[in-house]
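Structure provided below as structure tokens; questions to follow.
Shown here: the complex without one of its protein chains, the others still in place.
Moving on, here comes subunit A:
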Amino acid sequence: MTALMRVRELRVEFDTSGGVVTAVDGASFEVAAGETVALLGESGSGKSVTAQAVMGIVPKPAGRIAGGSITYDGRDLLTPGAAKGLRGREIAMVFQDPLSSLNPVFRVGAQIGEMFRRHRGASRREARAAALELMKRVGIPAASKRLDDYPHQFSGGMRQRVMIAMALALSPRLLIADEPTTALDVTVQAQIMDLLARLQAEEGMSLVLITHDLGVVADVADRVVLMYAGRVVETGPIREVYEHSGHPYTAGLMGSVPVLDGARDRLTPIQGSPPDLLSLPTGCSFHPRCHYADPLCTTDQPNLRPLPTPPPQHQAACHHPEGVLNHAP
């Protein structure tokens, strides 16, 4: 399977009042054509910043890409010239909060139609017709009446459908969805996930699903890329990662998920708190919270490497994956 997008040793830094924060610290992963990859991690793990780097929207002037590469279909996304025309057309993004992500002063039909007008030179009438088609496709009821409504007149779920319609306008080959259901009601979350899965199947596009919710991606993702403190700590096929976690952080996350069949009496939280990006622990960033940590973990930063168990695509950045695998719940 050849990679559609390849992120290599990506490093993104932010200037803050407390000093330089490395939000993404050497993250590498790939997305194959037609594949769904879940980018998992808690707040501050660098997953959203990674997406911003791909889209070229790292907040300036505070943030900058300090190293690494992102290639899409063999083209370098970090070179402005080469990336021109890819964003919006080939690579699209859906954001977490659809209310703040839609422009409050423009009609939704115009915001969707803008994709056709600016990128394809479509006339007003053509853009409007295309926007209407998209709104129907993403399941907005009475779409022809709602074309001229403003974002604040829609419910949260409908707004996110508008966002999705806008992202899909030019049939991108890669869609990045940054916590697309976090701001929505639980009942609506499932509808939006179903919609994304259906559209992905129809379009045959790749989907990068960014989330902190292990449950959201369990049914839809093919692969998982798990981030902690700006680094990828574990990656592999979703079943493998969920059932045979090779990193203590992943294992900890699995142990803290409630299950409905009552097999678990208590949830087991991960000890400690997420690290302060301004003063990361030496060695492995997770070592202060880890049961398996030894002196090596406090000095040497582990790199991603295949686990002793197959398949080789399942990799973890841990010095002691054997211990984690043996103690898995």
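Everything that follows uses one rule, which is that a contact is a pair of C-beta atoms (placed from the backbone, for glycine too) under 8 Å apart; a residue touches a chain by one contact, two chains touch by 3 or more; residues count from 1.
FYI, contacts and distances are computed from a predicted model.
Per its UniProt record, the hidden chain corresponds to "Nickel import system permease protein NikB" from the list "NADH-quinone oxidoreductase subunit L", "Sulfur transfer protein TusE", "Pyruvate dehydrogenase E1 component subunit alpha" or "Nickel import system permease protein NikB".
Checked against the full complex, the candidates A:Val7, A:Ala92, A:Leu195 or A:Leu209 give a single residue touching the omitted chain, namely A:Ala92. From the options A:Val24, A:Met55 or A:Cys290, the residue with contact to the unseen chain in the full assembly is A:Met55. Screening A:Thr22, A:Thr36, A:Thr50 or A:Ser101 for touch with the missing chain picks out A:Ser101. Contact with the omitted chain, checked across A:Met115, A:Ile164 or A:Leu307, is made by A:Met115.
The omitted chain makes contact with subunit A at the following residues, 55-57, 59, 61, 85-89, 92-93, 95, 97, 100-106, 114-115, 118-119, 150, 152-153, 163, 166.
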